[in-house]
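In what follows, a single structure is set out as structure tokens and then discussed.
Here the complex is missing one protein chain, while the rest keep their positions.
Labels for the chains are A, B and C, by order of writing; each one numbers its residues from 1.
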Amino acid sequence: MKSFPTTLLNGYRNFMSGRYVAERERYRVLADQGQKPHTLVIACCDSRAAPETIFDAGPGELFVVRNVANMVPPYEPDGQYHSTSAALEFAVQALRVKDIIVMGHGRCGGIGAALDPNAEPLSPGDFIGKWMGLVRTAAEQIQGNSVMTTTERQTALERISIRNSIANLRTFPCVKILEERGKIQIHGAWFDIANGELWVMDPQSKDFVRLEA
Amino acid sequence: MKSFPTTLLNGYRNFMSGRYVAERERYRVLADQGQKPHTLVIACCDSRAAPETIFDAGPGELFVVRNVANMVPPYEPDGQYHSTSAALEFAVQALRVKDIIVMGHGRCGGIGAALDPNAEPLSPGDFIGKWMGLVRTAAEQIQGNSVMTTTERQTALERISIRNSIANLRTFPCVKILEERGKIQIHGAWFDIANGELWVMDPQSKDFVRLEA
Amino acid sequence: MKSFPTTLLNGYRNFMSGRYVAERERYRVLADQGQKPHTLVIACCDSRAAPETIFDAGPGELFVVRNVANMVPPYEPDGQYHSTSAALEFAVQALRVKDIIVMGHGRCGGIGAALDPNAEPLSPGDFIGKWMGLVRTAAEQIQGNSVMTTTERQTALERISIRNSIANLRTFPCVKILEERGKIQIHGAWFDIANGELWVMDPQSKDFVRLEA
Partner (left out) sequence: MKSFPTTLLNGYRNFMSGRYVAERERYRVLADQGQKPHTLVIACCDSRAAPETIFDAGPGELFVVRNVANMVPPYEPDGQYHSTSAALEFAVQALRVKDIIVMGHGRCGGIGAALDPNAEPLSPGDFIGKWMGLVRTAAEQIQGNSVMTTTERQTALERISIRNSIANLRTFPCVKILEERGKIQIHGAWFDIANGELWVMDPQSKDFVRLEA
């Protein structure tokens, strides 16, 4: 297939001659018996923050939703298409995952756009503008804060947005009930691209605490 | 953070003591200079089909959207939240990716649900039911097809859905224009979990052809 | 001296039989030739953040001002007593220090009081209330921020206050001129009592960056 990007083609061949050889049987079993991932990760599309890489995860482990700024919208049982809500419903109701991780990261372009008072729509559809509207209220509180640096505002909103998504997760009846029954644990995490640090949200204080690597 | 899943914690520590050591500088540069991924991959949430794994991709290479059944909805510039459209807009307009891959795979749970005439809503919200409505018309044609086996119907719809998403991609003015100008290439791919095969869509015939590994 | 606290008496005897023995000559020389400290540290009175301890500094090294929340007021050449301004003037003009460090720390009681909307005066004089007025404007911006946790607001104001003090330092003509001539360097630092981390302010971005210990 000449038109297929060479980089990906080479990458695929590395996979087949490398990792796949060791995991051939695991893939076969996962194909026959179906997937039983233990964890749902809601992560960002960012090319620097792939959950499988950061958690060194193999096939079958993580069911992964990736959207801009790793956000979960509130429960809206209307007639619309809801990509993230559909994935959440599938992971929780069909796959019965035990843990849900909302995983953000530093230098997030979506969060940056939400904080930029002069941000222009990227296209007439302004899909990013609308999508980032999920954190508009918080963004406005942080945006107006002239005493924090740009980086401090960015990091603050990245973490606030994780807490916001976790709050939205709990507006889904199936999540709320299963969490109350102790069937599901919800976690927040923030990855620092610059130095590889992983910060995890304390369930009580909601603060983010750096993990010892 | 006691409550954080041990599997992920250990995985993260493997990452830090392994791969990260070799890529420390790459992460630092990607943090300082920002991401410039060459490719947008629209993939499935399935735990067995992570693009970074299959394409052996490192940090900074792939901007990845993951939703159930790797679908792209049509262009709908309304007031709603559109997770996938927002990611598409960001990848094309802000990051200027050169290639877009719609990547499906075998044994897709979403496609299976779309083909199951007796599928029940997974929750009162029926988010999966609505989301899979994106391939309803095609699904109905395949569903009624009694001369194909279950597996043939499944594989057929998985590939039809990829073509459907590629058609939807072209309803986005920014994608259409940039493709016409030769600035963007759109590709279809299908990964066979059972044996690791990657099948790529022929741009002319739209058939899926197995890559020689 | 029976009334003198036993703890301090014992501590002094430890000093004389321990460290002083090794530094006897150093003290004698410092007495004869006078002090020539290389650095002025403006630190907090907090019992957990003594600069000599954190920087493992011996006699003669650090000229140390300590007030609540390690603050520097703006230049006010009026008829009043200005404790901090007097110490600053003495360090810069008489001792010719080369570096000035404004050193804050986590869990600062003064900053906590400034952020507490229900803080009562500690005495009719309300000296703390007036003193913390030096960061009132910033405190109000942070206080109103309902999307950050208590700890996030506290840490943010601790760091903002350091930047604020550094800005006030530069309102002193002698500091401004000597800094412009490259005779003095001004630095910000923040000590995390909980884990011993020292975070240092980046002169360009004004962000605080953790030092590798």
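Here, contacts are C-beta pairs under 8 Å (C-beta built on N, C-alpha and C of every residue); 3 or more make two chains touch, one makes a residue touch a chain.
Fair warning: this is a prediction, and the values are worked out from it, not measured in the lab.
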Among the chains present, which touch the one that was left out?
C
Sole residue of C:Asp99, C:Glu140 or C:Glu179 that reaches the chain not shown, by the stated touch rule:
C:Asp99
Sole contact to the chain not displayed, among C:Leu115, C:Ile128 or C:Ile142:
C:Ile128
Per the touch rule stated above, subunit C touches the missing chain via residues 1, 3-5, 7-9, 11-20, 24, 27-28, 30-32, 34-35, 37-39, 45-50, 52-68, 71, 73, 75, 77, 79-91, 93-95, 98-99, 101, 106-107, 109-110, 122-128, 130-134, 172-174, 185, 187, 189, 193-196, 198, 200-203, 209, 211, 213
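Throughout what follows, only the chains that are shown with their structure count from here on.
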Please report how many Å separate the Cα centroid of subunit A from that of subunit B, as a whole number.
15
Taking each chain's mean CA coordinate, subunit B and subunit C are separated, in whole Å, by 54
Whole-Å distance, subunit A centre to subunit C centre, using C-alpha means?
41
Of all residues in subunit C, the ones touching two or more other chains
none
